[in-house]
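Note that one protein chain of the assembly has been removed; the remaining protein chains are unaltered in position.
And then chain A:
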Amino acid sequence: MSKPEQTLDVTVWRGTAAGGELETHKVPAHDNQTVLDVVSWIQHHSDPTLTYRFACRVGMCGSCAMMVNGIPRWTCRTHVGKVVDEGKLTIEPLRNLPVIKDLAADMDAFFDKWVAAEGLHHPTQSRQDPIEPIDATTPARKQANAGIECINCAVCYAACDTVAGNPEYLGPAALQRAWTLLNDTRDGARATILDAVSGAGGCHNCHSMGSCTQYCPNELDPMSAIAGVKRETVRHALLRRKDA
């Protein structure tokens, strides 16, 4: 049991797109608390105007990612004890995205790029067709199964230095989504996806720095997925028939 007088120095970023500043709160320390618990405590007991975003609290919805002591993390499943630095926590909105207010980042760019990478389902069948049996043991399906565990939290996007340097870059999550669809036998727009991910902001911007894979809270491997997309675009370019 921690003693009741123990506190954490929690610094949160306050502001809007126009600018902001850091503000420190004293928050009671407990043996078991998440970073999201700490943020919620500030809003409930110290400053009700603090804005942040969360929904499921169990690491499924991908809403609550923030920068915690400089590292992008899913705050609902980040134990304070694992990240606290000498009793101090600094919590900021996700990097590489514009801020709406306080700790809530504007996710529009992130999701727009998901769509720009053709991360949509392109059906090959209609509801009138019988359900297509899918063999779960093929290598391609295993690749696709790995990628669908992505919860769209944008931690990889915030961790990526290539995104920081090139705002046009689609980013790890969108490209991993493209790789998932390229491996999904039910998707019928292979050429469209490959065109979408091989343009100016596409997969070939990636320098394989690996920060996406390093910080993905679900332990996915977007860097290797992007490598797969690179291979496919090269194969497609080499094998493409010269129609013109």
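Just so we're on the same page, contacts are C-beta pairs under 8 Å (C-beta built on N, C-alpha and C of every residue); 3 or more make two chains touch, one makes a residue touch a chain; residues count from 1.
As a working rule, contacts and distances are computed from a predicted model.
Trainee: Please identify the absent chain by the protein name in its UniProt record; candidates are "Protocatechuate 3,4-dioxygenase subunit alpha", "Succinate dehydrogenase cytochrome b556 subunit", "NADH-quinone oxidoreductase subunit F" or "Carbohydrate ABC transporter permease".
Mentor: "Succinate dehydrogenase cytochrome b556 subunit"
Trainee: Thinking of the whole complex, not just what is shown, which of A:Leu36, A:Leu50, A:Met67 or A:Ala146 touches the missing chain?
Mentor: A:Met67
Trainee: Please identify which residue in A:Ala159, A:Val197 or A:Cys216 touches the non-displayed chain.
Mentor: Final answer for the missing-chain contact: A:Ala159.
Trainee: So which of A:Ile100, A:Leu120, A:Ala189 or A:Ala227 would be touching the chain we can't see?
Mentor: Considering all chains, including the one not shown, the answer is A:Ala227.
Trainee: From the listed residues A:His45, A:His79, A:Arg186 or A:His207, report the one that touches the chain absent from this view.
Mentor: In the complete complex, the chain left out is touched by residue A:His207.
Trainee: For chain A, which residues lie in contact with the unshown chain of the complex?
Mentor: Contact residues on chain A toward the absent chain are 13, 67, 69-72, 90, 92, 95, 158-159, 161, 164, 207-211, 213-215, 223, 227-228, 230-231, 234.
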